[in-house]
Structure formats: C-alpha cells, structure tokens
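With one protein chain removed, the remaining protein chains of the complex are shown where they sit.
Here is chain A:
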Amino acid sequence: MSGRAGIVIVGASLAGLRGAEALRRGGYEGPLTLVGDEPYRPYDRPPLSKHVLAGELAADATALPQLLPLRARWRLGSPATGLDRNAKIVRLADGSSLAYDTLLVATGARARRWPGEAEFAGIFTIRGRDEAADLRAALARDPRSVLIVGGGLIGCEAASCCRDLGLPVTLVDPNPTPLARALGTLVGGTLAARMRAAGVDLRPGTQVRALEGEAGQVCRARLADGGSIAADLVIVALGAVRDTGWLSEGGLAADAGGLTCDGACRALTRMGVPDPNIFAAGDVARWPNPLYGGRLIAVEHWGNAVEQAAHAARNMLNPADPQPYAHLPAFWSSQFGLNIKMVGLADGADSVAIVQGSRAAGRFLAVYGREGRTIAAVSFDEARWLPAYAERIAAGAAFPPIHDATDQPAIETRPPGFPPPRPFPASRGRVPEAAHA
C-alpha cells in the first residue's frame, strides 16, 4: 500500500471525502489525491431538494464538515476522463495524468436529463449545487406553474417545496402513486393523498411525451394520455445515471447502472475478476449484497456512501483480509410535513403490513415481506421503532417480525402493489436496478 504513487480517489463528494477520512483514520500515511469534476470542496446533497429549494439555506452553505485533517492533494474542477489499468494511471481533462497504487472510484451519479431534442429555458434537474441554485432562483421569480416530471424522492421533495412556496404544481408519473417503486402503491397511496391535500395536481398513470416551448422558453407539456399541461418551469426528476463514462476504456464492468464490484468493494473487470487495486463506493458502486441473497444492488443513499466508503477504505488498507460489505440500505426524506424513513429494499416484496399506528392517522410503520421473511420497513412520522425492525430485517426474521407491540393494530397483510418492471419510456438503454430511480 505504501507505493510512491499512493491512493487516488476520483469523485470528491460524500463517498470520496468520507473514504479519504477513513483511510487517514485507518493509519494510511502515504500520498492521497482527490479528483473532482466540480470546482467545489465536498458538499451535501440532501438539503438541495429540501432547504435550498425552500430558500431556507443558500446552495453554497451546504459544505460537508471535514472530520479530520486529510493532508490530501485536491484536483478540483478537472474531471477524470480515462483509466489505464495496466499503467495504473488516471487521465484528467486538463491533459495531465495521475499515477495510483490504489484507486477509489466514487464518481456517484448525475441527474438523468430530459431526452427530448429541443432545449428550452425553464427546464431543470437537481443533482449539484449549481443546478439547485439555478432552480431556486427560478422558483423565486414566481413562475406561473411548475411541472414536475417523475414522482421519485427528489420529485416529491421538490413538489413539497414548491407548494410551501405557494406555487401551483403538477406532478406526472407513469406509476399509480408517487414513490411506487420504492414503497409500493399501498403505502405510496398515503403519500398521494397527502400531496393532493397539500394542493399538488397529481397525474399518476401517465407520462410526459414532449415538452414544448415558445421563444426558447418552455411553456407546455404533452402527455401520453393526450392531455397537455401548461408550465413555465419544469423539474425533470427521472432518477440518476451513474457517472462511469470515464471508465469505458478501462476494461471494467461499468455501465450507466454503475461499476460492478465484488462483495469486498473491489471493482470487477469485464472478465468478472476483481482488480485488487481498484475499489468503489457510494452511488456509483453496484455490489452483491449478502442481505439480499447476493443480488447485485446499487444504492443511491447518503448512509450507504458513508458506510461503503469507510468499508472500502478498510479493505484497501487490509488487502490480505478483505471483508464483505453487508449493508442494510436506508434513507430518509422530508416532504409535506412528513418524516419518512426506510430501511431495507422493498421492491420484490409480496406483502406489506401496517404494524404500528394507522394510515388513517397519517402516522404508521409498515413492514414488507417476501416469502415469509421481513425485507424492509418504512415509517411515516413514526421512526422511533425503526431500529427494532432494522435489526430484524438484518437477521432475516419471519414476516411480520414483531407481534404484540404497543399501539399495534390488528396486523393485516396485503399486497404491496409494486408496479411491474418496465423500461422507463423516456430512457434509452437499460434501467439500472437501483434502490429507487
């Protein structure tokens, strides 16, 4: 590990930063370089679709705290453009190249853009802080009506902010409810009701076919069901595409769905063998998760970026003793006055049960089962018991895992209502198997 080139981390955001810190904490003293596409020091993304859009926090006030001195070289604003595994170098956009002994790939993902040909003003995505700042500025200029394309986490959070700002909002999603892929339609239906009560014009079960503009400014969306919606501001929230383009020449198993790793966070080559010198962590990584039967999963959540980066760092420093990464995915979201928290992956569930509280009261905890085992749980304003359920999901407990709880309704098991997998209409190429997209 103590070669002269040292460790290079590509992607200077959450996973990159926390990985670097874990390396130093783990006793690594050699050279350390962080390469970042964006010109900024690492910052936090979750506030971008929440406090920043709401105007409560400036986009440039989201810097991530650095938890210990890194003694690192920062190459910000110069994206990596290529990888040569034989020479063990990373090429940068400014024409220079960087040698590495060990490489950590942490290039995350970027927002999927609107694929239409026409480019109009007034169409936004949210991934980086510049995008969030631009969108915030546009929202502050009092658009007449906002259209949100996509009812995933970011689309829903954006809708919530827009309603708080008093803006008319329409949200279009091909599924029967928002968050249908992450939560199923039974639970998603609760959110739909909440959104409608907050004044969102929710259009489920249809999709935007085309965006039209006038004088270079977007003005209307045409829907697949024949209708149209007037909108002078459009937020495209169609999920993320993994940033793996720069790896295409490197012979690694990488595509828009991520960089495939083995269980120990080591990148796999196209031949399916791990490259002992290349690791990956965060949104970009796709790995076989032992908690889900070794299925390849990619997780786009904050907690995973932190934990996986630390795990990869640990394995980088102990190449003789690689440990498998058995992460229980988890995320939170705040929208429409709700605190939503989830542990585990619910897609693939065959049943769901409300085990605490009630949907009618708007406060509940639902667990998901598959073939008699508990695989996930979600809470709406009822997060305090979630740790107990997380423990049971990790242990593969029977479904439903907890009987006889206080304030437990008669447990009733129902189909969760996951939409059948189908290729996203607007996208070409394969849809990544992600925790939520």
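The working rule: contacts are C-beta pairs under 8 Å (C-beta built on N, C-alpha and C of every residue); 3 or more make two chains touch, one makes a residue touch a chain; residues count from 1.
We take it that contacts and distances are computed from a predicted model.
**Q** Under which of the names "Transport permease protein", "Protocatechuate 3,4-dioxygenase beta subunit", "3-isopropylmalate dehydratase small subunit" or "Cytochrome P450 107B1" is the non-displayed chain listed in UniProt?
**A** The chain we cannot see is, by its UniProt record, "Cytochrome P450 107B1".
**Q** Identify the residue among A:Tyr43, A:Trp385, A:Phe399 or A:Phe418 that touches the chain left out of the display.
**A** A:Trp385
**Q** If the hidden chain were put back, which residues of chain A would touch it?
**A** Its contact residues with the unshown chain are 356-357, 361, 384-385, 387-388, 391, 402-408.
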